[in-house]
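Here the complex is missing one protein chain, while the rest keep their positions.
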Amino acid sequence: MRALNAFLRDVYSEKQVIRDGVIPEDFVYSSSGYLPQVNEVTPPSGIYAHIAGEDLVQAKDGTWYVLEDNLRIPSGASYPLIARNITRRVAPDVYAANDVVDNRDYPDLLARAMRYSSCGGIPVVLTPGRYNAAFFEHSYLAEQTGATLAYPNDLVVDNNQLYFCDYSGAKHKVGVVYRRISDEYLDPFCFNPDSVIGVPNLMAAYRAGNVAIVNAPGNGVADDKGIYYFVPSMIHYYLGEQPILKNAPTYLPFFDDDYAYVMERLESLVLKDVAEAGGYGVVFGRDLAPDELERLRRSIQADRRRFIAQEVVDFKDLPSVDAGGRPCRRMADLRAFVLTGKSCRVWASGLTRYSNTPGSMVVNSSQGGGFKDTWVLSR
Amino acid sequence: MRKLALEYETRLGFSAPVRDHRFQLRCIPPDLPQQRICDLAFDMDPACPTFEEVDSFHNHVMVGHIPEAHASFSYHMSAIAFVDQSLARPSPYKPLYRYQSALTRQGPALEALSGEVRAAIGTSRRVDSPLEQARYVCSVVHERIAYVPGATTVRTSAEEALAGGRGVCQDYAQVAVSVCRALGLLAKYVAGVYAAEGATHAWMEIYQAGRWHGLDPTNDCAIDDSYVKIANGRDYGDCVLEIGVFSGEVDQTQSVHARVSELAADEQ
Partner (left out) sequence: MGTLTLTKADQCLWLGRYTERVFTELEEFFRAFDANVDLDTQDFSAFWDACDYEAEGDKGTEERLFDMLYDYTDPSSVCSDMRAAFGNAILLRPELGTATTSYIELALLNLRKSKEPAARLVRHRTVCDDILAFWGAVEDGDAPLEVKSLIGVGKYVERADLCCRFGRPQAALDEALGRIGIFLEGIESPECLPLGATLSSLAEAIGSRGYDCALATRLADACVGKRSGRGSRLKDVSA
């Protein structure tokens, strides 16, 4: 986390990491998450990723791997919370018999991280509206953190300061926005001019240092699938440390050696399109017919920067119950949440996402995956 | 060195009064070694308090809000500029400008043109410096696009403009920028005014030997001391001169008037 924050600070200022040849400039500048609009803007607290969702998997041999970093709007923390609330009431004896760390401190961790970065004023959670798939989470986290739930029309920028307007026309200064609207829609004057869910001039207020945005705009450059490959070298470069968790073995066809390897072993690798998210654009070489493989080969050849290839990590599957209530085993991954304010805190829980299809490794909820609470044991 | 009188005016008319109008204007030319700006005057109607900021591309941005109902909005800028392009100072190398941006992204038409230009340059020994390559690009682009006002809009991408073969200065500049980037050059889009009366103008800049050099693909020439830059960026999207949101379902009319004139000898 510290390395990713350092990378974001660097890449939006001096870009030393590129000059020193640690990361080829192609991977920064052609990343769709790189926003030159926030170049040279340092967030008020110097923190870019206040809330990070780290997707982890455990291989059959017990090794943990980092599968993906989510530094934009990692969602899902409210689900384990609500699940824990219910299960503690329904089955208190389970918790009495197992030393499960209470995870209901998440709202407190979140509120602290928001308060730390606040530029003075009320905290708000900015939601695109009730029809957003994650609206429950937006309103629940607002309730639990005591922040005001704001819709885009409730916010205005006057004199480079963000305000929340109440029904009487009174304006309340906003110090920190936990926004659940993606970068491109945040400010029609800075990003997508057609956005109707943005707040005009929000970026000007942010640039002036009058409001903190959680997470900072432009973080997409650091959780780009192409940049993922370089995270271990980033940790070494910025912190002089060795990574504690491994990356899944990854190859960039961009590099000639990796290209040759990928072309040769395509059948046994998993290929990811760096422009896609939510489990889309992921293909397993072994599932492809010869002509499909050939087509994939040609796509890689045409745009080597667009793909990354990974060895297939043999996930450990977890016990679950299927739709008919019968016990079964399903592939799962764990999204761990890391909150950064004055210091970095890992939430002692997380969102376990599992696949609803036997044998499938795609766990995203947009692709039919389910979720579970995650216990961290204190013994 | 030339001493220029600048004037730039934009008028927006609404078919019915609008309220709660928030806007950003990029209309103040930056004070640079090659263009010293003085005697700057700016006014708006209706007037409102404004806030100035500098964006990440170093453009001056005027931010304002008119809460009351108004059926028109206009602003006017005038200044004196001392322009001498030879005084431009070195700028840091910014690889960002080698990568295509939203409006310069290539499709079949741009890819074909870039390939053609690349082949032509490869066979010629005379065009090897970035600036010479870019001048060649300008001449090709100038040839491929007919100057037809109204054929394109501010949203038209370089690819669409080239495929249609018609456009205005914005399209010439974006097509040229796109082809230059495809050749591996660092190319910027520039919005400004120049010694001609009418609308605002757009051209491009090419990075060579630590400096940015202006080229005008619309007129197929290098820029001279009659060009005054107002904003620059990756493409038009970073240099929007006027953008606003307001409450009201209305039709909008816009008229822009820019004038750059060399001051008479006795005024110099």
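As written, the chain order gives the labels A and B, with residue 1 at the start of each chain.
In the analysis below, contacts are C-beta pairs under 8 Å (C-beta built on N, C-alpha and C of every residue); 3 or more make two chains touch, one makes a residue touch a chain.
Quick caveat, the model's predicted, so the values are computed rather than measured.
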{"item": "Which displayed chains the hidden chain touches across the whole complex", "value": "A"}
{"item": "From A:R9, A:R88, A:R112 or A:K173, residue that would touch the chain that is not displayed", "value": "A:K173"}
{"item": "Listed residues A:R19, A:K60 or A:R130, member touching the removed chain", "value": "A:R130"}
{"item": "Contacting the left-out chain in the complete assembly, out of A:Y65, A:Y79, A:F164 or A:Y206", "value": "A:F164"}
{"item": "Contact with the hidden chain (one of A:G120, A:G209 or A:P249)", "value": "A:G120"}
{"item": "Residues belonging to chain A that touch the chain removed from view", "value": "115, 118, 120-123, 130, 136, 139-140, 142-143, 147-149, 151, 153-154, 164-173, 175"}
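To be clear about the criterion, only the chains that are shown with their structure count from here on.
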{"item": "Separation of chain A from chain B, taking each centre as the mean of its C-alpha atoms, in whole Å", "value": "37"}
{"item": "Residue ranges of chain B touching chain A (in the complex, touch as defined)", "value": "22, 24, 49, 51, 53, 55-57, 61, 63, 65, 95-96, 98-99, 234, 238, 240, 243, 245"}
{"item": "Complex contact set, residues of chain A against chain B", "value": "18, 25, 29-30, 36-41, 156-160, 188-189, 193, 200-201, 204, 207-208"}
